[in-house]
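Moving on to chain A:
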Amino acid sequence: RAQTAQAQTLRFGLMEDPDALDPTLARTFTSRMVFAAMCDKLVDIGPDLKPVPQLATSWSLSEDEKTLTMTLRPGVLFHDGEKLDAAAAKYSIERHLKLPGSQRRGEIAPIDRVEVVDDLTFKIVLKTPFAPLMAQFTDRAGMMVSPKAAERLGDKFSTAPVCAGPFKFVERVPQDRIVLERFDDYWNKDAIHLKRIEFRPIPDGTVRLTNLRAGQLDLLERLTPTDLPQVTRDPKLKVGSTIELGFQSIVFNPNKAGSAVADPRVRAAFDLAIDRNALNQVVFSGEFLPGNQWVSPKHPAYVKEYPIGKRDVAKAKALLAEAGVTKPVINLTVYANNEAPQVGQVIQAMTREAGFDVKLQATDFTTALDAADKGTFEAYLYSWSGRPDPDGNTFSFLACKTPLNYARYCDPEADAALGAERATVDPNQRAQAWKRLADRVMADRPLIYLFHRKLFWAYTTKLTGFTPYPDGLVRFNGLKLN
Partner candidate 1 sequence: MRPEPADRYPLLSVRNLSKHYPLRTWWGGKGAVFKAVRDVSFDIRPGETLGLVGESGSGKSTIGRAVTMLNPPSAGTVAFEGADLAKLTGPEMRRMRARIQMVFQDPYAALNPRMSIGDYVAEPFRLHRPGMARFERRDEVEGLLARVGLDPRFARRYPHQFSGGQRQRICIARAIALKPSFIVADEPIAALDVSIQAQVVNLLQDLQDELGISYLFISHDLRMVRYLCQRVAVLWHGRIVEMAEADALYDDPRHPYTRRLLAAVPVPNPVAERARLAGAALMPPADPDAWGALVEVAPGHWVAGGHHS
Partner candidate 2 sequence: MLRFLVQRLALAVPTLVIASMIIFTLQQLLPGDTATALSGEERDPEVIAFIRQKYHLDQPLPVRYALWAGGVLRGDLGESIRLQKPVLDLVVEKLPVTLELACLAMLVALVIGVPMGILSAVKRGTAADTLANGIALWGLSVPNFWLGILMILLFSVHLGWLPASGYVSPFESLSENLRSMAMPAFVLGNAIAAVMMRHTRAAMLGVLGSDYVRTARAKGVSPLRLVLRHALPNAAIPIITLGALEFGQLLSGAVLTEQVFSVPGFGKLMVDAVFNRDYATVQGVVICTATTYVLLNLAADLLAAFVNPKLRRA
Partner candidate 3 sequence: MTESSPKTLLDVRDLGVAFDSEVGAVHAVNGVSYALREGETLGIVGESGSGKSVHVLAMLGLIPRPPGRVTGGEVLFAGRDLLALPERALRKVRGGQIGFVFQDPMSSLNPGMTVAAQIIEPLRIHLGLDGRAARARAKDLLDLVRIPNAAARLDQYPHEFSGGQRQRVMIAIGLSCRPKLLIADEATTALDVTVQAEIIGLVQELKREIGMAIIWITHDLGVVAGIADTVQVMYAGRILERGPVDDVFRDPRSAYTLGLLRSLPDLSRGRAGRRRLHQIEGAPPDMRHPPPGDPFAVRNAYATPRCLAERPPLAQAPGAAPGHLVAAWYDLPARLAAEGVSR
């Protein structure tokens, strides 16, 4: 019996230790891995990136796109036995909006108020139309917490989070493990076969993989592409993968005094000097997806008018000559992790042929962020984990004076396009807005987008029912350990 209990414990190797396990305060990508098992959302994301029912069974948007009415699934309980009703939903959304230090506020800022209609129905009233709203509810902003527990614990909620998901919180040893246990009153409990989940943060990719191979883990996230052959060779292991929603890019800081990158022609030359396919081949064994926009070429919102250009060193040189710079020295900030420096080295080698002299600056995460914030960097190899709605990949980066706009990009036309994109859920209108945005950004190149990662999971063959999702999160429904 102990054997089977043991067998039904999934040991999941994470790339880093999640931060606060509070959907309102959490900010890391990794924390979402844990929430995926612990906190159900109002809606989930489908394979086609469209919202599908989860805690909410149905929803409707008013004509003016300013009121969203949602109906909750009946009989859903929080882990502490409290009922999930409209009042609880209102509480959770308001908590996201108002708790000091909330990381969700920005995601759902256009919400004006939440009104309880009846026991299971509530209305969300917006200040302005906000197209990405449903997409936000597929993530942490859509997670419901038990009002009773939240009230009791306040900003210490993360020490004993109480949600309405398939697994409930058992214990957490920082930097060692997070343990969850099956919630027996889960609304969809028949789909849950695992008894326990143990999340184990193991930052080093090699170490994570050796742990899987040694049988210390059953599943790991973010396998390094170069390790793929090892896993495929191993008959006891399997691989799952999906293209991420985010992007890898180089952000330029044109405000940097005396920097050559202030000239768009130099940025264009830089872009032209890079062979995205070769880069992909060298560093990622060709597994990733070369890109040139904020979404991947496979994404419905990809602006087809701007396909990935070919590398053209001659043209790059010409552009540089036109800009009147010879051998521009460009400091490229990269994270000191395993692959960023590699990417940097390849870019360095490629751009050298066009006459650039790229200096790599590998720094820790905080230092890089600080340089980005303060605008002391020159070029920055930046990655974004991505959001289901393209707005999450663009607005904060390209709109005037937005927090992630490290390029300090500010263009009225681009701002207008971003406004239009947000204002409606109509696919055609939005597609036009994306095109307008691309017109500006593809010309100005405040960022140049390089590629989109493929997210790899490696797991033992004992694990069945594993389906990769584009948001990079694991769905624990249907997972089974044999």
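How these were chosen: all candidates are chains of the complex that A comes from, given by their letters.
Just so it is clear, a residue touches a chain if its C-beta (ideal position, glycine included) is under 8 Å from a C-beta of that chain, and two chains touch if they have at least 3 such contacts; residues count from 1.
Note that the coordinates shown come from a computational prediction; the quantities given were computed from them, not determined experimentally.
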Legend entry - In-complex contact partner of chain A, selected from candidates 1, 2 or 3: 2
Inset, instruction - Spell out the residues on chain A that touch candidate 2 in their complex, using ranges where they run on. - result: 17, 19-20, 26-29, 100-103, 105-107, 155-156, 158-159, 173-177, 200-204, 206-207, 210-211, 213-216, 364-367, 369-371, 373, 384-385, 396, 403-404
